[in-house]
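Take a look at chain A:
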Amino acid sequence: MVRADFDRSLEELEAELIGLGEMVEKAIVKSMDALARRDLALAYEVVAEDDQIDEKRFELEEKCINLIATQQPLAVDLRTLLAVLHIAVELERMGDYAEGIGKICMIIGEDESVETPQQLPQMARMGVAMLQRSLKSLMDRDTDLADEVWDSDDEVDALYDAVCHQIFLDMGQNPKTIEAATHFLWVAHDLERIADRATNIAERVIFVVTGRIGRYKPPRELN
Partner candidate 1 sequence: MAVIPQSEFQRRRARRKWMGRGFHGLCLLSVCIALGMLAVLLIYLLQQGVTGIDWSFLTSFPSRHPDKAGIKAAMLGSIYVVLVAGVVSFTLGVATALFLEEYATRSKFAKIAKINIANLAGVPSIVYGILGLQIFVHSMHLGSSVLAGGFTLALLVLPIVIVAASEAVRAVPPSLREGSYALGATRWQVIWHMVIPQAFPGILTGVILAVSRAIGETAPLIAMGALTFVPFTPDSPLSRFTVLPIQIFNWTSRPQEGFQETAAAGIIVLLVILLVMNAGAVILRNRFQNKWE
Partner candidate 2 sequence: MQDQDFILQTRGLSVYYDTKKAVTDVDLDVARNRITAIIGPSGCGKSTLLRCFNRMNDLIPSARVEGQVLFDGLDLYGHDVDPTEIRYEIGMVFQRPNPFPKTIYDNVAFGPRINGFQGNLAELVERSLVRAALWDEVKDRLNASALSLSGGQQQRLCIARALAVEPRVILMDEPCSALDPIATLAIEELMRELSEDYSIVIVTHNMQQAARVSHYTAFLMVEEARVGFLVEFGESRQIFTNPEDERTEAYITGRFG
């Protein structure tokens, strides 16, 4: 079989990318867990482990550059390597958001005065599902599955609007909670960004399969 070596390298690379995805998934779940239980030790773990995510991303980047330089990839091989490169960056940024949530958790501390808005765990669950779906669509080269990621994004955006609205209301009604509320705003923002990054991953999957670059769906109507 011609290029068996190269094929093997590509397979290993994709497997490592999925591995990075799993690391990020765990980080998001952990950070939300820490927030829910106000578990400072867990939050600290999330922050510390983000370094590993960063390192893994650079490792992947280097491997991609190596393969591009030595194998002269064309067509689908080229698109795959470029996509892996981009997706690694997206995943690393998602990891940063999880780290952000962890830091906020540490700032909030054990203050149980303000409740965690219930949309947040929901947003997190959906974000994680979108991440899983986008990575699966890469593994299976399934453009239909990639499409579904966008549908979920609309829901996350709706949740984000709702939680922001609610937090502003609460802030207005109860000025003492402004500080805590602001923190939760940040968390909501991070979760919305996580979902958004997942759609970017889906975009890259479409690129690998069809060669089309650019935004897949028209931007959301501004209300």
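If you want to know what made the cut, all candidates are chains of the complex that A comes from, given by their letters.
Convention: contacts are C-beta pairs under 8 Å (C-beta built on N, C-alpha and C of every residue); 3 or more make two chains touch, one makes a residue touch a chain; residues count from 1.
For clarity, every value in this text was computed on a predicted model and none was experimentally measured.
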Touch assignment for chain A within the complex, options 1 or 2: 2
Candidate 2 partner contacts - residues on chain A that touch it in the complex: 2-3, 6, 72-79, 210-211
